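Every protein chain except one is present and positioned as in the full complex.
Chain nomenclature is as follows: A and B, assigned in order of appearance, with residue numbering initiated at 1 for each chain independently.
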Amino acid sequence: MNAPSLTRRQGLVIGVILFGLLTLGLIIDGGRQLISDVTGVLSVSYLTSAIRLTVPIAFAAMGGIFAEKTGVINIGLEGLLIIGAFGAVASLYALSATPIGANIWLAFVLAILASTFVALLFAIVCIEFKADQIIAGLAVWLIALGFAPFASIIIWSRTSSPSVGTFSTVSIPGLAALPSIGPLFEATPPVFLLALAVPFSWYLLNRTTFGMWIEASGEDPKSLDTAGVDVRKVRYAGVLLSGVYCGIGGAGLALNTGQFVGSGDTMIDGRGWIGLTAYLIGNYNPVGAFLASFLFAGLDALQLQLQQIAGYDVSSTLVEIIPYVAVLVVLTFVGRTRMPSAAGEHYESDE
Amino acid sequence: MTDDSGSIRERGSAALDRLVDATAAERITISLASLVFAIIVGAVLVFVSGFVADCADPFIYLPGLGYGCYNPLEVYWTMLTGSFGSMTVIGQTLLQTTLLLFTGLSVAVAFRAGLFNIGTQGQMVLGALATALVVLELAAYVPDNAIGMVIVLSTGVIVGAIVGGFWGMIPGLMKAYANAHEVITTIMLNFVAIGIAFWLVQVHVGDLTTDSVQTETVPAVARFPATISGSRFSVIALIGALLVAAGIYLLYTRTVIGYDLRTSGIQETAAEYGGVNAKRNIVTSMTLSGVLGGIAGAIYVMMVQYRWQAGIPPLGFDGIAVSILAGNNPVGVIPAALLFGSLKTGSVAVDLSLGVPGELVEVLRGLIILFIAMPEFFRMIGKRFGYGNGSVATDGGEAQ
Partner (left out) sequence: MSPDERDRRAATGTPSSVHLDGITKRFPGVIANDDVDLEVERGTIHALIGENGAGKTTLMNVLYGLYEPTAGTVRIDGEPQTFEDPGDAMDVGIGMIHQHFMLVDTMTVAENVVLGNEPTKWGGIVTDRARANRETQALADRYGLEVEPTELIEEISVGEQQRVEILKTLYRGADILILDEPTAVLTPQEVESLFDILRELIAEGKTIIFITHKLGEALEVADEISVLRTGELVGTVDAETATREELARMMVGRDVLLEVDKPAASRGDLVLDVEDATVEDDRGVVAADSVSLGVHEGEVVGIAGVDGNGQSELIEAITGLRKLTSGTITFDGRDITTDSRRSRVSAGMAYVAEDRQKRSLVMEYELRRNGLLGRQHLRPFSDGRLIDWGATADYVDDVIEAYDVRPTDPSAKAHSLSGGNQQKFIVGREFERDPSLVIASQPTRGVDIGSIEFIHNRLLELRADGKAVLVVSSKLDEVTQLSDRLAVMYDGDLIAVVDPETVTENELGLLMAGERPEDLDLDGARIRGTPA
């Protein structure tokens, strides 16, 4: 029940990122030029694009926190994001052929339902059928990774969808008119949802009775059970929340681009895994997870901007592996993040 | 001890045999049942998809639903003939089987030692790249004959094994000395490996004359001689894979080293009690797993693609499915690899002749893993029909 305590871990991550950037500067010709270009692209428009890229990662990360805190390790986050993204585009595409029309909000909700439904299946498999959570989570990812392009080909005859439509930008009256930082308050709805979801998640986990149950369910389910709270229900709630969050994240990404891309690792492209790294680095704290997500998304945005503005073209792959390297460094050298004690274990009530 | 313990011993080992048989049988039952369920769910998916897809001649019309394009039975039949119907496709099936044997054994070897290596894919990708680069260099210095081929092929396999082993050693070290969970680290290392390989080939060591990210093609001296015409399959590689499977089986059932490796991975503290350097053994298990992943990469380059090319198929993830389906038993990996090999080959035919996307195999792969992950599901079904109520571990388990 701590307030955000991220000091050492976060400090280290920032160190790693800076180290990564420096290495980048050294391995690319004209590294010094690069560093001055980096400072050149840091602007409000950069921030807004970084926040937009944070959406899927941070939602996946917070979803993962909820599931794991109740004791169910959900490594299928990537799969749930894929379902969310595919669900959003497919729903919007299908809706446009019905009298309802292409209602983007309805598509958004349907995508969340789809992802939550898959999370429910995962929860049943883990809780009722006592599946190994790691293997089942892996299966969720692999199934989604196969299913989304499969269904894309069925629907659109190719692995990617046509353009279907995007969320339009919403601006907060007043704030958006502020000088220089105004553009931060003009964004698509998923960005605002993220701004709400981070404090909401923190509060839910740390201040509410339900949050206490989540903690107890993951740390010592037996004590929660003997206190008269149904561990199964709490775990279902945690996993379903991860489905809802991943649905928002995946749909938010897809309805930002307006298209589903199913080739390779799909348009999600490892964001679920980065979300997993983000909450490990953030030590199961939604605020920490958000900050880590923002950092990684910020790097991604930086790389994009450098390509567009300064014409750098080489090392996007190297930038992309920084989050993974960062989490490896954290896990290895900073010491373990504290996993909930009972995470991964099936809980069986005596009754 | 007393003299009459002999009879007790006999009774004891008879009971033991029965029990081992029972659990092995139960495991096989669960694997087969998972397969059947995955196939059924896959059939439903195909059938339903058929109503969404467009096609020239639908096979069924259901009032209210419209025309269905795909007949699941036909799909599976095509899959079967597409993987065993001619010598050429049999060659392709065996080619896939060979690769899957290595990746499946890579996963199984770690699993048996209580470690879940999801990093076979990364180990394979880096092993493949190292092999491609080394044999491209080496080929210039060896005679273009059988001797040269033996030198290049064996060097290629060794190089792949070393690099894959190194990449497997990293999560082993992290697990043993920093207690970092190998599931997380190996997943992360996959992305790192793929990223590094892509970057290296794109910027430094690749064939810069093309737009695609790939190395130059390896010469004939660096290619496994094809056994069946129309396919690049080489029986030499398959025999090698089978020998490795047998070797790993013996390692874990008969040798002290195997016992030590397993004990270290399953219960580190007890291994230390047993006079074993548990940390070193954990590193060894993961390294061994990486070695096999790396060899899979080497074989991929020298038997399948003849170069390293971005977008190496997810054989490492298939390996997880193969190993889990086999109950992590090195001998069981053989039929499991053959099954997945035929699925992969058959899916090409299904895609070409029926228009059902080949990604179906990936869905099936996930479904098989999912069903095997929940033995309790089958136990409940079994109970409903009045069969026993034994218990089976989901993973890391054994069947011998």
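By our rule, contacts are C-beta pairs under 8 Å (C-beta built on N, C-alpha and C of every residue); 3 or more make two chains touch, one makes a residue touch a chain.
Since we're looking at a predicted model, the values are computed, not measured.
Trainee: Kindly state which of the options A:Leu80, A:Ala216 or A:Ala237 is in contact with the chain not pictured.
Mentor: Spelled out, the listed residue whose C-beta touches the missing chain is A:Ala216.
Trainee: Out of A:Leu95, A:Leu224 or A:Ala292, point to the residue that touches the absent chain in the complete complex.
Mentor: The single option touching the absent chain is A:Leu224.
Trainee: Which parts of subunit A face the unshown chain closely enough to count as touching?
Mentor: Considering the whole complex, subunit A reaches the absent chain at 1, 207-210, 212-213, 215-216, 219-220, 222-224, 226-229, 341, 350-351.
Trainee: Which parts of subunit B are in contact with the chain that was left out?
Mentor: Contact residues on subunit B toward the absent chain are 1-2, 5, 8-9, 12-13, 15-16, 19-20, 114, 254-257, 259-260, 263, 266-267, 269-276, 393, 396.
Quick note on the criterion: only the chains that are shown with their structure count from here on.
Trainee: CA centre of subunit A versus CA centre of subunit B: separation in Å?
Mentor: Here the centre of subunit B sits 29 Å away from the centre of subunit A.
Trainee: Along subunit B, where are the residues that touch subunit A in the complex?
Mentor: 45, 49, 52-54, 116, 118, 174, 178-181, 183-185, 187-189, 191-192, 195-196, 198-199, 202-203, 311, 317, 320-321, 324, 357, 359-367, 369-370, 372-374, 376-377, 380, 394-395
Trainee: Sort out for me which residues of subunit A touch subunit B in the complex.
Mentor: Contact set of subunit A toward subunit B: 75, 125, 128-132, 134-136, 138-147, 149-151, 153-155, 157, 264, 270, 273, 276-277, 280, 314-315, 317-318, 320-321, 324-325, 327-328, 331-333, 335-336.
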